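One structure is given here, and the rest of the page talks about it.
Other chains of the complex are left out, but the ones given are in their true place.
Labels run A and B following the written order; every chain starts at residue 1.
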Amino acid sequence: MLLGGHILMAQITSPLSGENLTITGEALQGSLTDLLDLALVGKQAHWNLVGRNFRSLHLQLDDIVAIARTRADEVAERAVALGLNPDGRAATVARDTQVQQPEVGYLEDSKMVAVFTDVLGAMVKRMRDRVTATEEADPVTQDLLIAVTQDLEKQHWMIQAQR
Amino acid sequence: MLLGGHILMAQITSPLSGENLTITGEALQGSLTDLLDLALVGKQAHWNLVGRNFRSLHLQLDDIVAIARTRADEVAERAVALGLNPDGRAATVARDTQVQQPEVGYLEDSKMVAVFTDVLGAMVKRMRDRVTATEEADPVTQDLLIAVTQDLEKQHWMIQAQR
């Protein structure tokens, strides 16, 4: 995400400035990368899944993808509303993502549960750091990140309950 | 997309085989890469857009993203139904995409129209090649690719009409 400095003339004025803007911008761009990649690996698993629990998990993965897409849009639009430029291009996501990548090919259902337990568990940790980071910097952004965290923790439980 | 050869035990049997399967698999994986990246650059522009036509184009980009996401799911699920493994991970899309990438930062509305006229124009050309390629190999897949092409040509017109 482009922060104020290296854009000569910001076109959208921001209600934040200085360090608060920087901190909030990093939290938002980090969340965006997480959520966009969650949508991609969620679909990857939705397609390549095999095993006796195929149908249940195939549907659950689409729930996760829907949450990830909706929240990604909110997070990115929150960034623009603060005068920042979110970056959700494939190369940026591929370069910056901290999401564990599945191998290409079939994904057994029990393997899928293990992978997404880890993916969501790690993502929740990063989201909680962002919630802490933005508490002073921007409570409006924090409230959105709290809502995202709540969604992800719920999915985290519902996946790992199937171990 | 993983073709039959390098997976020891294909779990989904295919109604196709040999060259027909290879040709169809390439057409589907190529379409998938196009559509997934169209969804990503569509959202990128949806967020970073500025200019007097902001609202119209912001909404139109979400129409394009919705089409790209729906068609990507159909194309990938068609591949699995043929016993193939679609690959829609960020790194794969970033590596294989032929979609022209927008710069990070604000995107003027007239610039956006020019960029998406090119992006969709080039994508339509690739889709038409895939329609031709699959005519003999798999008419069922071809019918889906024809439908995707029809959608993209319509969006292509509706973007360039605003030049």
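Going forward, a contact is a pair of C-beta atoms (placed from the backbone, for glycine too) under 8 Å apart; a residue touches a chain by one contact, two chains touch by 3 or more.
This is a predicted model, so every value here is computed, not measured.
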Query raised in the report: Of how many identical copies is the complete assembly built, when 2 are given in place?
Result: 12
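In this section, only the chains that are shown with their structure count from here on.
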Query raised in the report: Taking each chain's centre as its mean C-alpha position, how far apart are chain A and chain B in Å?
Result: 23
Report task. Mind listing the chain B positions that touch chain A in their complex? Result -> 2, 7, 11-12, 36-37, 40-41, 43-44, 47-48, 50, 69, 72-73, 76-77, 79-80, 85-95, 97, 101-102, 104-106
